[in-house]
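One chain of protein is taken out of this complex; the other chains stay put.
We call the chains A and B, going by the order they appear; numbering starts again at 1 in every chain.
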Amino acid sequence: MTVQPARSRAMVPALHGAAGHETGRRIVVILAFLAIAAVMPFMVDAYWQRVLIFTFVNIALASSWNIIGGVAGYPSFGHGAFFGIGAYTSAMLIIRADLPFVVAIVGGGVVAGLFSLLFIPLFRQRGFYFALSTLAAQMAVETIVRTWSFTRGIEQWDMGWNFPDLGSLTFFYYLMLGLLGLCLLSVVALMASRVGYALKALHKDEIVAASVGVPATHYKSVAFVFSAIWPGVMGAAYGPFLVYISPDNVFSMSMTLNMILISIFGGIGTVTGPILGGLVLSAIDQIAWSNFLEYHHLIYGIMIVTIISFWPGGLVSLIEKAWSKRK
Amino acid sequence: MLDIFFFGFLRGAVFALAAFGFSLVLGVLGIVNLAHGVFIVLGASVTYALYSAGTPIVLAALAAAATTGLLGMLIQRLFIDRVFNMHPLMVLVQTFGVAIIVSELANKAFGTSERLLRLDVPGLPYVEIGSVFVPTYEIVVFVVSLVSAGLLVAVLNYTSFGRAVRACRDSRQSAELVGINVPRVFLLTMGICGAWAGLAGALILGLRPTAPHMHFMWTIEAFLVVIIGGLGSMGGALVGGFLYGVLNFAAYYYWPSTAPAVIFGALIVMLMLRPAGLFGLGTVVRK
Partner (left out) sequence: MEQAQVTAPPLLDVVSVTKRFGGVTAISDVSLTLSEGEVLGLIGPNGAGKSTLFNLISGVQEPTSGAIRLAGQSIGGRRPDLICRAGIARTFQSASLLPGMTCWENVHVASLFCPVGKTGGIAAAERTAQALAICGLAAVAHRDVAEITTGEAKRLEIARALATRPRILMTDEAVAGLNPAETDQVLDILRAVNATGVAIIFVEHDVRAVLALVQRLVVIARGSVLAEGSPRDVARSPAVIEAYLGSRYAHAH
């Protein structure tokens, strides 16, 4: 066999560097973002801190959604359900079972993750079975939570849950920022690992990927469960911040819409896209909220359609195009 | 118990009608239209608005169906055509966005309250069948649904347009080779889908309170009908409609507040046990 060992070994470090280069770039962007966000409370007032907290939640949700919807190519239309499950789990653990906040946060992720296991059989089917089932799931879970006495509220007449005071605004700000940081770094780690490779390959051509040894259902399931855990965690942490939670504010289609829109807007399938998308969308939102509150959903719908029609790669692809033109 | 089967079966026809277009679009264009439910609720809203303004009900229903038919073609031209070559699941997200847009606009135009039109056949409000009193309206809905469905099947099987549609469904490439204008077929298929779904909506207006924001529920129900009956099969959609009609009626009767959860459970079970449906023609292909 005419192998030139010296040549082949020379290839390895250079190319390894290429793959690592991208991960490094992502980490730099994330750390920069976290650093800037960390000093914001010293520069803006309480109103903007609340806005930022909501933005952090949305970025985390979009990053997770992106793993299953963008990288793996299985858009979930009911991911908001995991956020709501997290919030409700947190409510029941803190209010009913009197457990510490930390336990509730972890519990939210665990319960959401367990619930996502129900969807694994669907991965053997075509993508749209999955898509519609997730949509149905969100509606079904909302109905159950609304009507089941165990989850309705602590008293018989309750329609939601009232959290005790668990911390100041500043506390929640850094809590959510910290959780967001963990979420983003775990996404980067996932994408740099074999799972990331597998998902990308599966998305581009499942048959070819399977022919070179990638177990399709296994990795799709891993991606989905991972993408369900973080919304659960964020919901569990955000619930107490809202003080009062009910199906209307944690199970609304809005959260799902946000996730999808931010992922598409920022750049579907990318890691830094959701950060960018979340920030820009928040800004747009602030303007729209004060001026066009009623048309909120409508504007989102228009944005989804416009972006997919004209700039399907989102902001990240626009930036990359501009960057390469400068060279 | 028997009357539940009976009523469910009656309503099944209109569920089948609502789902036909969905199945057709899935087979011909190869896409899942998440905006499908919008045609149904819009059909109901337009009918209600016209009727309240004095239009005779039959005319109102037909006008509503025409409106939703045109809307279907508009959606195809403006939104779906553009993203056809993209990743198929991105088309899903696109139709999701379209669903949001149209339903929000409908909310503005028609309001968010749930409408129900109590219609009685003049002079004959009830018909006695066996020991059950069946509102005549339900029978009218049943008959109209079957006739419309039959009309659609006739168009598909006996007209040259129908042949073109079926050719596109079976193999798009072959259809192109034979010279069929595929984009035009797509346009008209979406138009038919919209019209038939809109008609179903007009009929449903008399059975269930309907409002624009309920469109996703209808999309899922159409999907369920198609899943039960099997992808790509019109006969399957009919059977699926009947079975789903019974399931739906029973769910709302026994567990009125958690019915959607029951229905969802049925969906999951169905997908796990028999993903190809009862009469499914498509093989279970990965992606």
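Quick note on the criterion: contacts are C-beta pairs under 8 Å (C-beta built on N, C-alpha and C of every residue); 3 or more make two chains touch, one makes a residue touch a chain.
As the structure is a computational prediction, the values presented were derived from the model and not from experiment.
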| item | value |
| --- | --- |
| Visible chains that the absent chain touches, using the contact criterion stated earlier | A |
| Sole residue of A:S149, A:S211 or A:S324 that reaches the chain not shown, by the stated touch rule | A:S211 |
| Residues in subunit A touching the chain absent from view | 1-4, 7-9, 11-12, 14-16, 18-19, 194, 197-198, 200-201, 204-205, 207-216 |
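Here is the rule we go by: only the chains that are shown with their structure count from here on.
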| item | value |
| --- | --- |
| Distance from subunit B to subunit A - Cα centre to Cα centre, in angstrom | 33 |
| Residues of subunit A that touch subunit B when the two form their complex | 69, 73-75, 77, 118, 121-122, 124-129, 131-133, 135-137, 139-141, 143-144, 146-148, 206-207, 210, 216, 253, 257, 260, 264, 294-295, 297-298, 300-305, 308-309, 312 |
| Residue numbers on subunit B that touch subunit A, as the complex places them | 32, 34, 79, 82-83, 86-90, 92-94, 96-101, 104-105, 108, 216-217, 219-220, 223, 227, 257-261, 263-265, 267-268, 271-272, 275, 284-287 |
